[in-house]
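One structure is given below, encoded as structure tokens.
The complex appears here without one of its protein chains, the remainder shown in place.
In order of appearance the chains are A, B and C, and numbering begins at 1 in each one.
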């Protein structure tokens, strides 16, 4: 029997398999190149880049929670120019689609980073992060309101011809409405979910565990929430969904794929095990082989709902 | 040193301590009376009662998830009349405030159950469940829209003179707006959170693990989300907040109390350990003693936020 | 009741099938065949839900046994327990097999792990000198568990294995009708997978034999409070944990 075909197409870019590393947990790939062969990944999404450098939030920036963690890194990055000068050329040595995650506080900032990134080499697609809960102005607002989200995406669409992925925030009442709005505005794929707003308290010091009080919850704890949103959105829109949230094993990834995700991204799990993206790729292949499927697309959205 | 005073007042009812058993995980108390002394609890919230009996959802109704569980029980109950005939009289033997959780599909059903429960003996307060994610019509809608929620609460307010607690759904973009709306409409306390919408898939059968596909996530996994919402809401409203979500230890309960909860309710943790409400009461008392507080109110909302 | 029970003995009795004996005198004293225990697996809060297991034996005055197959996280954790480890157990829970009408001849029908509660029952019946006949089925000879015990406790064993390695090659429900015809039981006590029990219930009704079945369903509380574990009966949903796990087969909406 021949090996199953894992290739997928997301927003017009071809990935050799559906396993992507999520934004913010994998840096720009460099640090993990010692642990895994980056050539094996379906794609890499960079830590979110803003046009200007940003210093991020004060520490403590993270905290462990039951089956999850909170973070409030706050979009620390060296800015688009430094990224293009130092990181993109390094990534070019790999046979690996690079998806650049972009952020900003207002439409103008998003457009500037979009234009800048669109004219440099080695970028396969843009992922618009309208959902980072850690930026006080902008980020959160865009992700919570369908109209604001759509306006932003429409504007970014005019600034670039790169494939456009939009990453949504789960901190909303109606995720489907937001997804539909950004697809109408030009999104060619949807990533979801970003982190869920959460908090933790140290009862001994009587202080919040994160200096910024509130942060984003990620990891296996949020998997059921992410899966539900992916399922709801995948049914409602015509572009691919990249499923994200608590994926730590091939079984987790397959849950998302069966629920309708055309690809998945692995975030927090790389902290537990840097090998996890590779193990997930291998596990998906094994599952397809064992169950007699020729290709991954046979199981995308193949969830069976009884009557 | 004398023992610290754990008594709290919520919606005008006096509780000997701030630890309540949450709706739906403790039945009407009967089954757990073998395991713990119900007289020790701060209060008991009943499984949600509807005016008419309901049969609930098909099985499987539950599924375990990382540090949590999903449920889609679907408000199975024998109706208000059977409850008043069989369960309330039994509960009357205890020195225990009984908070009756009520539900319905439309305003009329809520009012009927409110009126009925208001004219029977042994009810200390009502908890209006506008948040159960498992009822196809009504329930969810009320909990997601501030205006609908306020209308419902205002109507219920006219049907009863019982203290009124309103339990909110976390599946919204802006929990503060909903809380403020229902407080303006007459809520004397706010319970939050109910379960978070979630889903799980069995990759072998390719079916959802819950027959109703989507269910409510509870347990330690959601604690950071609940805590964040309690903190946001407690700052914004003047009535007490009952903190709920993943509380399994005294430390968990204290996190909520420091963040502003005037009382806490324990749900899923009783499945792990029926003794957990008692252990939590004892642990809170210990913490107060150790840290030299005379009374629980000294630490409600005592979270310190640096600059 | 809720107890901390110490592991007295642990054996792998067949591939991936383990028997554990716990020191739990209070549970042992009140346990009835068909009842179950609800066990906290794992340290801390890794496992939100306890795991239910039939009481496999409770005849010695101080201890209870469970017999289980490793199928997932909880049973894997249990399989790693060692003698002297301590485990948080709630039980005995639920209603056991009803022996009120003092039947003359009893047929035990055990599919796979369904043997677990029936050994305790067979033992009790043997002590009361009730005539019992057993029909058992499993995937293969190795998984015909407790065969030697059953030989001692019951008058006759008829077996079916899916691979034919012992007894008739086939399913338990293939051999049940003939066994009923031959042994004329007054009542059948059955435990096994749902699809098997449905078939057994159907055969029992056709042959006009009373039949009690021990059901399984996903459980949260295990004590009747949460309504997770319901089964559809002729009179609406009933809780497997508190109204069962043993039901009259005619009551169930198969």
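We take it that a contact is a pair of C-beta atoms (placed from the backbone, for glycine too) under 8 Å apart; a residue touches a chain by one contact, two chains touch by 3 or more.
The structure presented is a predicted model; accordingly, all values stated were derived computationally and were not measured.
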Partners of the unshown chain among those that are drawn: A, C
Given A:122, A:186 or A:274, the one touching the chain that is not displayed: A:274
Option from A:71, A:114 or A:194 whose C-beta touches the chain left out: A:71
Those residues of subunit A which, in the complete complex, touch the missing chain: 24-27, 30-32, 34-35, 47, 55-56, 58-65, 67-69, 71, 73, 76, 219-220, 248, 268, 270-275
Absent chain, residues of subunit C that touch it: 44, 46, 73
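Just so it is clear, only the chains that are shown with their structure count from here on.
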Chain occupying the middle, per Cα centroid: B
Chain whose average C-alpha position is farthest from subunit A's own: C
Chain centre separation in whole Å, for subunit B relative to subunit A (CA means): 34
Centre distance in Å when subunit B and subunit C are each reduced to the mean of their C-alpha atoms: 36
Rounded Å distance between subunit A and subunit C, as computed from the means of their C-alpha atoms: 47
For subunit A, residues contacting two or more additional chains: 66
Multi-chain contact sites of subunit C, meaning residues that touch two or more partners: 45
